[in-house]
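In this view, the complex is presented without one of its protein chains, the others remaining in place.
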Amino acid sequence: MTLPLKKTALAAMLSVAMSVPAFADPIRTINLVTRPQAAQPAEFQFTQLIAQEWRKLGLDVNVEVMPWEQMIQAIWFSRDEWDTTAWQMVGRPERSDPDEIVYNLFHSTTAEKGFNFIGYNNPDYDALVEKQRVALDPDERREIVRAAQTLLAEDQPNMMLAHPKSTYAVNTSVWNADSVVDQSGIGIRNTWSYIQMEPVGDVKDIVLNSSDNVTAINPLYISGGTDSWITELVWDRLMRIGPDGLPQPWAAESYEWVDDTTITVTLRDDMMWHDGKPVTPEDVKFSFEAAGSGEAPMYSPFVNGIADIAIDGMNITFNLSQPSAPFLTASLSKINIIPKHIWESVIEEQKTLETNAESFQEEVPIGSGPYRFSSWTLNEEVVLAANGDHWAAPEAERWILRIVPNVEAALGMLRSGEINFLSDFPGDPTVVVSAAEEDPNLTAVSTVDIGFRYVAFNHRRPPFDDAAFRKALSASVDRRLIVGAAFRGFAVPSNSVVSPALGFWHNESTVEGMTAGVDLAKEMLAEAGYEVVDGQLNYPEGVSETLGE
Amino acid sequence: MKGITVIGARLLQTAFVLLAVITILFFMFRLMPGSPLAAYIDPNFTPEQQAELMARFGLDRPLWQQYFIYIGNLLQGDLGESFFYRQPVAERVFALLPNTLILTFTSLIVAYLFGVLAGAYLAWKRGAMVEQIGVPLVLTTRAMPEFWLGMLLLAVFSFGLGWFPAGGTRPPGAEYDSLWALYTSADFWRHMTLPVLTLAIYSQGLPLLLMRSNMLDVMREDFVTMARIKGLSTFSVVIRHAARNALLPVMTSFAIAVGYQIQGNVVVETVFSWPGLGRELVRAVSTADYPLAQGAFLMIAVVVILMNLVADLLYAALDPRVTHE
Partner (left out) sequence: MLRRWLGAIRLPLHDPLAIVGLGIYLVFVLMAIFAPVIATHDPNEILFTTEFALAADLPPNLDGYLLGTTTLGRDIFSQIVWGARSALLIGLTAAFMVALIGSIVGIVAGYFGGWVDMVLMRLADVAFGIPFLPFVIVLAAFLEPSIWNVVIAMALVLWRDTGRVIRSQTLTLRNRVYVEAARVSGSSDFKIILRHIAPNVLPLSFLYGSIAIGWAILTEASISFLGFGDPNSISWGYMLQDAFASQALSKGSYYWFVPPGFLIILIVSAGFFITRGYEQILFPKLDR
């Protein structure tokens, strides 16, 4: 009978009509920003490699090269306008505590103006990192930090790449090799080395180099990496990050947590300023108040948890507004102790001016640290002299920093003896290692850094708001390729913002068993609904491109 | 009376050029991309603080107003404040200027001494093998990238032979009682040798060819033939006449060469880690520290314009044939 046949035919036609896919838009050209090769050869190289792999997935990738200052404008101050970018976090001793990294980089409150410039917003993650901040029991805190890392590895808000190995060198015919300190996550270039290095022969001056100018020698201004080497030697702090990465008492003789939000620190009684006056608890209280006075904007975040400071004899009591697990590292190991008799009038004056304490440069900076200021020849060198009165007086006589912008010249100087400590080498580390192999007087030391390199995804712009898409892109590149071809082997693969250099906090399970490859990535994309049509990767069905030209 | 009008006119011209260059500089830098806020990248930088910053640097006012404020400050010797160093630009610029000037003048003096003598020699040996090879060779020295030459000299004479240090103006930690003590010390000259050599090799071509050309002209003149016929030493006649003739163009070109040389400094200062103005300009531009970049650029332009004026005045003073247009 004809009716059932017609029905079948109609049904067949309808089913054919239904199986025609709804619209699916190709993904627009994705921008990947990087710094120039001259400034950042590793970064330049890995962006080329990553772009190459992503193109195999059917994505159209455009690599955009721009210098750092333009990058800041294009990325940091224009948070809606970029897709992906290479980025880095620099390793500093104070970042030995994971709080600054796990909180500031990903907490939703820092998304608009702060370090969470990628716009990551995950309430579960927010809860975790808020919890670790007030978890005073180290083991409990450790579990929370590990859980946070696992969550990030699942979500892939960024494509973590590697923790570079920094390579520095020292001349062992001048310095006793055993007296040089290799600080976890930092390398031999650290304050402990500068204090403990013993001269072997007649040369008793540490002569080291930096490729960047010294901007300022000011304890209230975080003016640059090189400058911080100087401030760490000229001024003391209550605590210091030790070679093991953990904070230890320094200017503080001892400390005690009275309760969750109160800590009492006992100041050493044998400290003197370089101008002869004694260091008093009033100076310490003043230092913390100066940091929070508004005239030192870069230091204020490190003291804003302090409600008030009380003095009793040599004891200084800090009252915090809430419990803070990273307090010892983030605050007590960070704030420089400055002389009230010099800075009090400076701060008062700055309050009346448009400028702030960052603009005040002492002729002869006065601190209480193991080295005292001796001279500063503009753009050429800074000389510090050992402070014999200090309880941790250096073994060396002077600390001399030479500004050498020409990287090859720095290596030449190490070989000729013009410098005896290679403390800055932004070039190819294999050259330093070969130089050390050829010359028995030179020893090169490579250390896995606390810092890391990554490619950031902008969560404000689709498809980067889709975790599956991010994970596929991240999985398309084998990290061994990055380590080998961009870092010449001088790095370790990374899948966590907490570096293996921070052994206590690092969660190895994030890196172990990482699988990668273009085929794997293609599978992941297909599963998530992204199809390749005519060689171009498309959004899943029903999703249109909202940001194309 | 005539002399004064000429000088007066030239001074007016120079003032005009100076103003024009300052203006071009100002607008060029103000329209540059990259924000001064880059120097203050900080998570705690509130919008109020940002506004305060813009106001402090005068960036919230209309461009024309900023321009006149800038000129006003300039006349008082205030070149503004560096974004990164948070210090007055004028102080930095004047502190670094002597290092650049010493390099420029020393290398030019060396280049000109050599060039004049060698040029005379080549002219005297016209037609000989040494001249046939010499002239193209000299042209080749003007075809070298200065940084390449510098790096090679560094590799050979510093890394290789160890005769000279690899950078800076003095040995590490060395102390001097005064600038004069520094400039007259043997160490300073040792440190200056390679950069001066690099710059001089490039600059000697011009005075050499100039001198040679002058000598050739003089040698062709009748009175030289006359002197030869009379049995007089042609050498002394030629030298005396050529010297007088060459004086004007050589001195004029020296003045102008200072202006050109000071730009070559930018590269050489980087290669030899010499703490000068050129290197500072490059760094200031790289970091978008535009008050500092503007100040450094201005200082260099002032030297160039001043030396052009000197050249003009020399020309007017030494050449009686010049009439003011």
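Couple of notes before you dig in:
As written, the chains take the letters A and B, and residue 1 is the first residue of each chain.
The working rule: a contact is a pair of C-beta atoms (placed from the backbone, for glycine too) under 8 Å apart; a residue touches a chain by one contact, two chains touch by 3 or more.
Treat the numbers as computed from the prediction; the structure is a model and nothing was measured.
From the options B:93, B:209 or B:292, the residue with contact to the unseen chain in the full assembly is B:209. Residue-wise, the contact with the chain that is not shown comes from A:52, picked out of A:29, A:52, A:109 or A:321.
Residue A:428 is the one among A:253, A:428 or A:545 that touches the chain missing from this view. Looking at chain A, the residues touching the absent chain are 36-39, 41, 44-45, 48-49, 52, 65-67, 407-408, 411-412, 427-428, 430-431, 435, 478, 480-481, 484-485, 488.
Residues touching the missing chain, restricted to chain B, are 13, 16-18, 20-21, 24, 28-29, 31-34, 135-136, 139-140, 142-148, 151-152, 154-155, 159, 206, 209-210, 213, 249, 252-253, 256, 259, 262-264, 266-267, 270, 278, 281-282, 285-286, 288, 293, 296-297, 300-301, 304-305, 308, 311, 315, 322 (touch as defined at the top).
Throughout what follows, only the chains that are shown with their structure count from here on.
Chain centres here are Cα means. That of chain A falls 41 Å from that of chain B.
Note for the complex: chain A touches chain B at residues 67-70, 72-73, 76-77, 104, 110, 113-115, 205, 207, 213, 215-216, 221, 223, 297-298, 300-301, 354-355, 358-359, 361, 375, 377-381, 383, 398, 400, 402-406, 408-409, 412-413, 415-416, 418-419. By the touch criterion given at the top, residues 33-35, 37-38, 40-46, 49, 52, 55-56, 81, 84-87, 92, 95-96, 151, 154-155, 158-159, 162, 165-173, 175, 270-273, 275, 279-280, 283, 286-288 of chain B touch chain A in their complex.
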